[in-house]
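With one protein chain held back, the other chains of the complex are shown just where they sit.
The first chain written gets the first letter, and so on, giving A and B; residue counts start at 1 in each chain.
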Amino acid sequence: MKANPKDVLTGIYYIDGDVASGYGALAAGCKFVAGYPITPSTEAFEAVCRRGPQVGAVFIQMEDELGSISAIVGAAWSGVKTMTITSGPGYSLMQECIGFGAMLETPFVLLNIQRGGPSTGVPTKTGQADIMQSRWGSHGDYELIALAPDSPQEMFDYTIKAFNLAEKYRCPVMIMSDECVGHMTEKVVIPEADGIEVEPRRLYTGPAEDYLPFKPEPDLVPKMAKAGDGLRLYITGLVHDERGYPVEDSAYKSKYVRRLVDKIRLNRNNIIELREEGTDDADVIVVSYGISSRVAVKGVEIAREKGIKVGTLRLVTVWPFPDDRMSELAKKARAFVVPEINYGQVVYDVARCAHGDANVVLVPHGGAGVHNPNDIADAIEMAVREEKKIEGLVEFKTRLQKSVFEGGFKLKE
Amino acid sequence: MEALRTDSKQEIHPMENLLRMDRMPHIWCPTCGIGIAVTAFTAALEKAKIDPNTVSIVSGIGCTGRVAGYVKLDSFHTTHGRPIAFATGIKVASPKTKVVVFSGDGDLIAIGGNHFIHAARRNIDMLVVCVNNFIYAMTGGQVAPTTPLAAYATTSPYGCVEPPFNIPYLADSSGAVYVARWTTLHVRRLTNSLTEALQKKGFAVVEAISPCGMYYSRINRLGDGLDMMRFYHDNVEIRHGEDTKNLDIGFQTKIICGKFVDRERPSYMERYNQWLSDVKTAGRRSGGQRGSRK
Partner (left out) sequence: MNSIISALNKGIEAAGVDRKRISITSDIPFEPEAVRSLGVDYFQTPRGRAIAFGTGLKLGNPSLKVIPVVGDLMTLGGNHFVHGGRRNMELLVICVNNFVYKKIAGIPAPSTQATFSPYSTFEEPFNFPHLGNSCGAVYTARWTALHTKELAASVSEALHKRGLSMIEVLAPGPNYYRRIDVVESELLQFYFENSVVKNNEDPRNAAITGDDKIIVGKFTDKERPTFIDSYNVQHTKILGDKFTPHGPASEKQKVSGGKNG
């Protein structure tokens, strides 16, 4: 299905990532946005407030983030595409209903412009330390999809993609952007409406009495319904059977939750999007996402000038994680270098997939800024010099624990 | 600034013993009213003859949320919306502490609304100073639950569509024992109110309406902070004891100020202690019986 021309603000703009994401949401057909102001994500909500009423999208500024996310889950069940926008502490508050949304298999999009943490942290500066929270934040087992755009143009494109994925797999989709990308102003090209593919809601159309809200289709995703269609929905956050009725049976629970997890895991090859460059014959592969991948470009350039064969792999979808591809590359390359603006999160998944076949070097950053490309280049150089396999993870330039260096790499001071 | 302060004794701020002068200059914009509210509060603290060592001040997030950081008491800068909950913890665990919550309208009434009404219901012994500037100023001028109908804000670019809260009425109906409202133009009255409220036992709320020259008045074309002060001068009506339900604030309409509620209700700790002694007597009387029921 193509986008509605009325929703799309076709043209070439010079806007920041937040605004681009807001326009992307409206272009994807989002008709309800609930938000709460929080730096640095407010601009996206403001953009929706300005443009939303003109394209028939309702906005409401709720009393808090708990209210915002509850409202969008509710609105999704009334049949519209929904999004909420938040950052830092607001994201923590939303965790309860993210799990609720996943349990109800509700399609919605959550834009998280990550900022420095923990707690209030550094509201106006960047961070990438929520990335594991997006995976494991709510209690219980569930799987969802997280995207990490790295430019305002991608904020527009991947907001649309996030809506499409949410509709397709009936699950919450996180856009894990960060303050740098959110506040970065660049050229954004918004195409004509017929250049934008949007996924319609997978609505049930059969007779009302046969409808089972949680009966999976062959791709494990059930058809959705909306309130007010006379289907007499019974929707609950308790573990439920295909009718939606609560069950407490342990066998059933494992079957149901298994499907929640598997509908993403088994479809992962259709979901995962990676950007690879020169990975086939690389000695060192730089794995990065979001703003770090843009900084890494310069680091890789410096390393290549020194004659090192470096490849880059950018995680556009951070979750689900590309286990297969990562394991495959681990057999070929000597090391992975993972720059991220935290003290190690995605790097653990890289290490898990490396199976000890390749060394894994973390280039951490405390937040409130981005990496120095020279650090990334140095880490690449360090990684390529190390011949032997090293047990565990190595952190580049960690100053507090000297012992970390002693077993493995020697730092050039 | 440094030179100015150390050169001569006359330059010392009269409230220097209660302010963290090492943190000056503060972050508030010119013509902002929060500083006035802070001065009124420190003056009230002196007037009420409360030992500053026993006072804890708790703030949340936002412009007013920075107050705790400039006042030389035990200061806590907590998460968004949670100062009352945090302060409840201090008060209940250490009842001798005088607890003051100093925060903004968005922090206390929007995200912290639930803590606000529940603390008022429990009648926890604390003073809540709610600086109301009608907008979320720290994040750049978003609509707040106190923004008057049809006023502009960045998240209500076509005018606010939600009627605002009447904070005194909300506080009154959930059980606060002292409710007053002043603007930051009424420095002396505000100080007196704060002094009274500090000495009050129970949940006391003082709303201080403050101009936001940077966002609220700029977005709504109301001039700067000084113009807002002039507006307060011309449009405030003082009506002590007014029924709190008549205190709605519209866009640039008359503002009614005064002390509205001053009553007595047993505070949380009093009820708690009463309950505890009841339990003890009841337990002694029917202890065996209760045990046997299980």
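Just so it is clear, contacts are C-beta pairs under 8 Å (C-beta built on N, C-alpha and C of every residue); 3 or more make two chains touch, one makes a residue touch a chain.
Here the structure is a predicted model, which means the values were calculated and not measured.
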Task: Residue among A:Lys187, A:Arg232, A:Lys331 or A:Lys389 touching the omitted chain - done: A:Arg232
Open item on the list: Touching the hidden chain in the complete assembly: which of B:Pro83, B:Gly104, B:Gly175 or B:Gly258 does that?
Closed with: B:Gly175
Open item on the list: Need a quick check: the contact residues on subunit B for the chain that isn't drawn.
Closed with: 110-114, 117-118, 121-123, 145, 149-150, 158-166, 169-170, 172-175, 244-245, 250, 265-266, 268, 271-272, 274-275, 278-279, 282-283, 286, 290, 293
- [ ] Mind listing the subunit A residues that contact the chain we can't see here?
- [x] 31-32, 34, 53-54, 56, 58, 60, 62-64, 66-68, 70-80, 82, 96-97, 100, 226-238, 243, 245-246
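To be clear about the criterion, only the chains that are shown with their structure count from here on.
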Task: Whole-Å separation of chain centres (CA-atom averages), subunit A against subunit B - done: 39
Open item on the list: Which residues of subunit A touch subunit B once you look at their complex with the stated criterion?
Closed with: 35-39, 42, 45-46, 49-50, 53, 59, 61, 63-65, 89, 119-120
Task: Complex contact set, residues of subunit B against subunit A - done: 61, 77, 79-81, 106, 110-111, 113, 136, 138-140, 142-143, 145, 154-158
